[in-house]
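One structure, pasted below without further comment.
Yeah, one chain of the complex is gone here, protein chain that is, but the others are all in their spots.
Here is subunit A:
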Amino acid sequence: MPVLCKAGCGKNAMLKRPKTGDALCKECFFWAFETEIHFTITKGELFKKGDSVAVAASGGKDSTVLAHVLKTLNQRYDYGLNLMLLSIDEGITGYRDDSLETVKQNRDDYEMPLKILSYKELYGWTMDEIVAQIGRKNNCTFCGVFRRQALDRGAAMLNVKCIATGHNADDIAETVLMNILRGDIARLKRCTAICTGSEGTIPRVKPLKYTYEKEIVMYAHYKKLVYFSTECVFAPNAYRGHARALLKDMEKIRPTCIMDIIYSGETMAVKEEISLPSQRLCIRCNFVSSQEVCKACVLLEGLNKGLPKLGIGKSSKAKKMLEEYNAKQKSSLEEAIKDINDECKKNNCVSKGKVCRSSYKSNQSHTAQVNEESHSKMDTCCNGQCSEKLNTENETNLKVQVLLKEYGLSESELNGQTSDKLTESCDKAQTLEMDDDDFEIDTHSTGKELIEDDDSCGGACGNIDSLHIGF
């Protein structure tokens, strides 16, 4: 026997609301769903009349429903909001490219302007490229950190008063659990706030904070909204999965637990005697950060230096890693210069002319330059990407060859050979010297050190502590 709609409209109920257990028909559900979000917006004082609001749109169900409902409520209750869509293109093939098409559809359907920012243009890296570097673990760290900042940048470009995100009740409950498991007190404190953002930054608001994911799916389904439902291709490896699995298991037993967890989060507080990192601005990029240099900058630095694990884990580790890296760079540079100097001195001893001395000078400066160049090459070179590394080595070898030619020149001049013979002997000398040349060895050792560095980090990150890391 069909159940009647509890709202008393006389129609048959079509769904049971997880939050309250009440059975409702489609129309009454739509009304309840929208009115609840209206209640959240007005009671929580999320917007002011006339505000420009950027809806963070991914093309997924949450942001699609958020855009739809905000547009509906904006008209129904005359919020006077100027709504626009803001999307971030992480550069994930097979996921974001498709979902952005959905966002474009939303733009046309809801008649809102759309701004798309890409990781590539902001940071010079796509997620695909980052994953190629870091591997399948920890890549959500990069994506999450970069996206948060990208949203800030996008909002600043659009000149909006606040950003509305599609975080739903399930997401927030999950985050509470996750922060407990990680012992992340600072985030635990922030994560249930409906409006976040310190002074000088653009606040984020969560109008769907009290809306169950299930209801969002049902709303989108019955309203026939177009949304993109594929999970991110990299997400299955995220640690968040643990907290999510636990929450899903518990929701089956007691659907209200999601609200209970949010209530717990809302009424918990960090004890006064516990010192928390204060939020400030990153000295490099001027966006919000809890450290002197923000996570996004650290991660980016790591990527550009060929130390992709740099930003993973504690910031103290990162500092150490960077120091070691710099020390190694410096020492290998010094060694190389020293070797060259020794070599030149030897040559100097053999040679007795002014030509030689000048060539020693130019050699020295040139060598230093080449060394620097080879190091900057190493910087961008990835340890994981072997093909690129080989290229770099070849390039370095080229430089070495050029250098050798100059060496050969001074030697050959001493020997008084003709130019034709000179090149010949030069080539021979090159092939011979290639194997045990100082420069060659030097670049090798730099490469090895880099790899070792990377390995030690991989060891530290791969052990039990990884639980505390990969978010």
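Structure notes:
Everything below uses one rule, namely that a residue touches a chain if its C-beta (ideal position, glycine included) is under 8 Å from a C-beta of that chain, and two chains touch if they have at least 3 such contacts; residues count from 1.
To be clear about the criterion, contacts and distances are computed from a predicted model.
A chain of the complex is left out here; the name its UniProt entry carries, from "Growth hormone-regulated TBC protein 1", "Cytoplasmic tRNA 2-thiolation protein 2", "Vacuolar protein sorting-associated protein 26" or "Protein RIC1 homolog", is "Cytoplasmic tRNA 2-thiolation protein 2". Contact with the chain that does not appear here is found for just one residue of A:226, A:259 or A:281, A:259.
The chain omitted from view is touched by exactly one of A:176, A:216, A:299 or A:340, namely A:176. Residues touching the missing chain, restricted to subunit A, are 6-9, 17, 19-20, 22, 24, 28, 31-32, 35-36, 39-40, 42-45, 176-177, 180-183, 185, 188, 194, 209-210, 246, 249-250, 253-254, 256-257, 259-272, 274, 464-465, 467-468 (touch as defined at the top).
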